[in-house]
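A selection of the complex's chains, in situ.
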């Protein structure tokens, strides 16, 4: 099954006619993703990606004309919250917001509205998701993946690639890899993704890649301790050497008031039965140690 | 972005919140003049507070009282001579000392877990909220603002009653509402008043009335939102920002200076932290956090290299690039260019994988760079080079 995206996902790319949108839109298409529409207000009626993909003025038009059910948003920070709301209002069920640098307070009403619309938002400031061999949405390089049965969830971008590459090199494939984003206010948390993996018949083990800041890893760990007791699960936490009070690149990666440290996250994960790697390269071995035979 | 207490107070005043008057002094003499003013206006004492962007000023001796102007000068000088958590005190805030009847804590903070604005209060003011949270979590009152409509008056009233401010209901409601308004007006992550105090106020008629005042203020701004508040850029304190951080910011890089010897250049924040962690694990000390971002081109790479080398302690460099959006060959070109221009020769270990890694490998080999295949390897090599350089 995989989670979030699969061969049937029909993707509308917001900003497909832009620089990033066209580059990654083409990569998605090449990977085999059903990119069915582009959305750029004022360019409705045109086509993109060498004439292969129709472009619409509104998401509503895109949904009606192409049956799009998944959004991939590449619009600038000032317009991205509106883009998410437009997608949710048009009935899109899974919305990936790749855009980084969105003011955190802007996302508060957006997250609430998306929830009440019954949709799911991944991100913002996330690399997207790949269900290897099926489809990818976002900017994760398709080449690093290998088909398999380990679910990967991460707050990071390139660090995720590092971990996934290490797994693929070791012969361990993935059911779905999801980057949930490094911002303080995101639509989907570790906790949400673990729930989805728990319910996925094609995911047999979990890799969680966290970082300093907040308490999302701890919350997810507590849930996993109870509901993923017998599932092999490993983790990596970035930022053991990060100083307090500094934002480490991601808006959400900051230790404040002594909370959100790597140590507290590692401890919470270990208590919950995760094996925690000291380097991403250790993840494959730890998966084996945890009993994963895939 | 953190801003100084005095600037935070200015923002609160702009939003109509009650803050006692203050002046900022850069010298002891300026502090004395300010003290004279407040004492002549009726203050019994003045308070002098170090203006630094780190917590724990009080414990470090950075907050003191003075009863007359000459004492204010001496006290100000003693504070200006301090270094608090490594930060030299360059200015102090001088204001009338309040006659405090009761202190509470009140803040509005972006709560990640609930994805809402959280109004947080405690009847125990003046102490660190983290300490209260750890020791007596029941003493903390939390009220989440509606994600769509914001904080409602009834929520502000509830906070006021639960903090025991019922006798000052209207003012307390205005302050609680004002904190959230301040947060939204300036895109702050945190607006904290500690203490919010009931103070005795002696009127011109000699009569004492009690009222609420914001005696301290702490505001943290959302860096991502600064673009729409250009006026707030002026509140960035040049005294406390590392010049390298500033240059990096202006070049579109994320750079945080640390104390070690191994300069790190990485694409992506998580991977950059991981690279630092692995340097440390291999026995070295990272000199910086540096994220060149996604899609970085040659010129950005060259600028990043310049920043790293500007730190004289750096004696080895680790470049770790996992190409996704970023093209490995672009980074390789940037490195080659940067090395040609660089001021001093420092050993460098380069690891480039992902998009266009093969093209990068050819370029790097031609230019005789030391390369590594895995991150663990790269870290080990860089640490070895650093130790060799130090020896």
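Think of it as A and B in the order they're written, each chain with its own count starting at 1.
Please note the rule applied: a residue touches a chain if its C-beta (ideal position, glycine included) is under 8 Å from a C-beta of that chain, and two chains touch if they have at least 3 such contacts.
Remember, predicted model here, so these are calculated numbers, not experimental data.
Counting every chain in the structure file, the complete assembly comes out as A x2, B x2.
Note that only the chains that are shown with their structure count from here on.
Residues 20, 23-24, 77-78, 101-109, 111-113, 127, 139-141, 143-144, 154-162, 165, 182, 184-186, 209, 211-212, 214-216, 219, 236, 238-243, 245-253, 257-259, 262, 278-281 of chain A are the ones that touch chain B when the two sit in their complex.
Looking at the complex, you find that chain B touches chain A at residues 2, 54, 110, 112-113, 115-117, 128-130, 147-148, 183-184, 187, 189, 222-225, 228, 254, 256, 258, 266-274, 276-281, 286, 289, 291, 294, 322-325, 353-355, 374-376.
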